[in-house]
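Every protein chain but one is kept in place in this view of the complex.
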Amino acid sequence: MKKYVGQSVKRKEDYRLVTGTGQFVADIKLAGMLEAVFVRSPQAHAIIRHIDTSKAKELPGVHAVLIGDDIKGIINPITQFESHSAVPPNVAKEINPKIQYNDESVLAIDKVVYVGQPVAVVVADNRYIAEDAADLIKVEYEQLKPMVDPYEAMKEGSPLVQNQVEQNIQMEFHLSIGDAKRVEQQSNHVLKARVKTPRLSSNPIETRGVIADYDNRTDQIHVWSATQLPFEVRATIAHCLGWTEQNIRVTAPDVGGGFGPKGGVHPEEILIPYISKRLNRPVKWVEDRLEHLTSARQSRDQVHDVIVAYNSDGTILSLRDEFVVDSGAVNFFGFTCAYNTAYHLRGAYKIPNYDIKSRIVLTNKTPNVPFRGAGRPEAVFTMDRVIDMIARKLKLDPVEVMKRNMIQAHEMPYDQGILVKDGARLIYDSGDYPAALNQALAMVDYEGFRERQKELKKAGKNIGIGISSYVEGTGAGPFEGALLSVDSTGKVIAHLGASPQGQGHETVFAQIGADALGLTPDDIVIKVGDTAVLPFGAGTYASRSAVNAGSAMHEASLKLRNKVVAIAGIILGTLPDEIVIEEGKIFSKENPSHFLTLQDIYKRSRPAARPPLPSEIEPGLQVTHYFVPPTVTFASSVHIAEVEVDKETGFVDLQNYSVVHDCGTVINPMIVDGQVQGGIAQGIGSALYEEVVYNESGQLLTGTYMDYLLPTSMEIPTVKKGHQQHLSTRNPLGVKGVGEGGAISPPAAIANAIVDALSDLEIVINQLPVSPSRLRGLIKEAEKKQSTILSK
Amino acid sequence: MSNKVQVAVFVNGKKVQKKVEPRLLLTDFIREECNLTGTHLGCEHGVCGACTILVDNEPVRSCLMFAVQADGCDIQTVESLNSVDGPLNVLQQSFSDNHALQCGFCTPGFLMTLTHFLIDNENPTENEIREAISGNLCRCTGYANIIKAVQQAAQILQKEKSNSSVVSAQ
Partner (left out) sequence: MKPAVFSYLRPTNLQEALMFLEEYGEDAKILSGGQSLIPTMNMRLSAPAYLIDISRISDLNYIKLDGDFLAVGALTKHKDIENSDLVKEACPLLSEAIRWVGHAQIRNRGTVGGSIAHGDPSAELPCVLTALRGEIVIANVDGSEEVLVPEEFFLTYMLTSLQPDQMVKEVRFPIIPKESGSAFLELARRHGDFGLAEVAAVVDIDDEGHLLNVKIAVGGVNPTPTALEQVEEYLIGKKLTDEVLRQVSDLTQESVDPESDLHGTAEYRRELAGTLTVRALKIAVERARGGNNNVQ
């Protein structure tokens, strides 16, 4: 029964967060706790000649100083995360991947490979003293040639970022169906373009942070981390330190935003537990913003060289793409982003001949990991720019070209002819892309806009409209679990592995449980983000929690309900089928006035001699369910941006932003809308403002918030939202993921809108962000070209 | 080097007197010395606004003040907005009602900025609200619901005010 699912139930987590009583890592205080600070490499690529820590060690209040030599052979390096980077055998057969081993020592040993890499750690009474000591550590470096450009890095004979990774190509693969090359040769229309997406920094407003508290007596360690993946952190600590996994408890307390990079296990999450054990004291490290900008894992940074053949009516015949992922100094997530790009590139379009080559290259930059969208914004920016470029070459409206190539509703489920990352066939389960496009066009009054555009053009104003669509595989496995129990007060306690960073899990899962169990959300206490209570868990990333953990919650709740009605039937002397649970009242259909509560059931379920439960019912009210999805389920969306461009200054005014999206069953509309708006804000950031910039020597130029520009309230419009509900066929709730979607399309929609506003200049925007300086440069170039054509 | 200085401030109405290093940032004073961890640090260079508090009723970045500079001042933090375990105040409730927070890390800074803003601006326009919160970064919400929350809070506060003026006129 759907009573709470579908409602904008207010969030349970809000009270503590608006009263300042939430508990983030930095807020945790333990008796005798010390604070750590990291000395980080100022060099992009250099040999460490000598480190002098003597002065730092002498400083009063300093308890320990460690450098790479101190942990050599003691702490294993962090390697690729097996759970995320393994290539299923059938996928391997199809894409023939070449993979080279790479890793990162938690403190640099012998050489440094990126600016910001941890070189030493100081532990002191507090952060002030620790920073004083860090200043006293002198490191002598011998510079090596830094590899900043991935194309340069791949050249034969270029210096190697990691010695064992030949040509700095950590991984490559080739995916192909049809015969793109032949189609190109036979086609009258062939488009070639290079499309780039910028390197980004995720910047949750809470930085990262770790606390570790070792207990000598039990040999147990409790680690609190601002992580998205407590289970992965636990596994990596166990792997790197050689500790018994069950002695490690990782808790993700309130986490202030994640967006991906908080899921890449970082060196600090290994070192802080290690030091806590060594000193036998609690140790805390809280990342500061400068560290976040230099050292926290970054993302995106792809360059696509596409060749597209198409008909004069805009039908795309083939797409060939060779793309390079600049992964920075280490690639921990295997082909996660790259293959996401490869299998999402065609989006809502049918392109029969398809040929993708991908290379993941190491350079002397901060390592990359997935960030909201994880390979999809790159794919969508490339594809939707291609659509727009084709339209402009053919002098067609981009909408026409989109429609020409779109998968139709009656073709669903649609088989794209290749495999998903998990090895399943890439089959879109449900959706109606043309309808979504039409709905979005109606929302913005597309025709009306075109009229207005003409009028305003006469007055010298340049407005433009740009569209992007995407299809997103969401709810990736491997699994997520829920462990439900009833306690003596009759409350249902649900433990889930997927911990949130603001997505409202405590509320959403309670809604799901409430409907399945016939309770109210207040009867259900959701506990998340603690490895102590659940043997297996994954985490929150890849728009997967509602799908995986939500389904686990649903199924576990049904299991619990079965048990409850079985016991109630015995007490009430009716068949379980006759039992109804409503608002916590458990009664027989026949006699609603005589009801039991969960407390009654709890009492009866206790192991006891008299009266006993029938032997087929196990005592206790506790159930576990692990949900394993068959494969991803496909959410989709259409985004439309409206801009005005100031030609003289290159400034872009984002006037309106509209979206129609399908995420299947909406569990909590308020939360879904919030995810969409927030995702779009990040997408707008990468379209217009954000970029991590390194200079030729690998020095980071965007090390503060004056240089790395997060959008403020003045830059983000309130998005107009339209909904579709095409239920997923791949989970019991019919849900699809929504967490990442918002961030995927804005770069393409906005770039297309800018191009549209300046259509008479025929400019091409294949690089982000579209800063005023960059755009003005393009405008001037185009004006020059036009005036030389005119004068000829 | 111990050259500690005496700092006496009122924090949420309570007098606090401590000897601290002059370099202690006001945020750290509030978080570590007063144990009020609702005030957050997001950047420590004055851009994100997560550390916003009221000093003598003006919103300021507490990461850009040394505790000693606040000597003798009246400080209000997010913890002053409602009584412990008590009901939320109008602004807090509006934030919850409108889903104006996701991770909630930025929220205390917004609340303090807006607490001041709503005193002087009974009926703010959307643009005035946007401008008012432009010194606070939120990475989760995309701001739209924060603006809605402020509009709701302003309306309720205005109603409350006119009700109470009716009462006092009687």
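By written order: A and B. Residues from 1 in each chain.
In the analysis below, contacts are C-beta pairs under 8 Å (C-beta built on N, C-alpha and C of every residue); 3 or more make two chains touch, one makes a residue touch a chain.
Source: prediction; values computed, not measured.
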| item | value |
| --- | --- |
| Of A:I47, A:A442 or A:M706, the residue in touch with the unshown chain | A:M706 |
| Selected residue (touches chain absent from view) among A:D135, A:D305, A:D397 or A:E578 | A:D135 |
| Listed residues A:V119, A:V183 or A:L290, member touching the removed chain | A:L290 |
| Option from A:P88, A:P732 or A:P772 whose C-beta touches the chain left out | A:P772 |
| Hidden partner chain, residues of chain B it touches | 1, 3, 5, 21-23, 25, 28, 44-46, 49, 52, 58-61, 63-66, 68-69, 113, 131-132, 134-135 |
| Residues of chain A in contact with the chain not shown | 127-128, 131-132, 135, 288-290, 648-651, 689, 693, 701-702, 704, 706-707, 709, 711-712, 714-715, 771-773, 776-777 |
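The working rule: only the chains that are shown with their structure count from here on.
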| item | value |
| --- | --- |
| Centre-to-centre distance between chain B and chain A (centres being mean Cα positions), rounded to whole Å | 31 |
| Residue numbers on chain A that touch chain B, as the complex places them | 8, 10-11, 13-24, 26-27, 29, 128, 203-207, 254-257, 259, 288-289, 501-504, 670-671, 673-675, 677-682, 704-706, 710, 712-714, 716, 718-719, 742 |
| Chain B to chain A touching residues, read off their complex | 21, 23-24, 31, 35-45, 47-48, 50, 77-79, 81-82, 88, 92, 95-97, 99, 101-108, 111, 129-131, 133-147 |
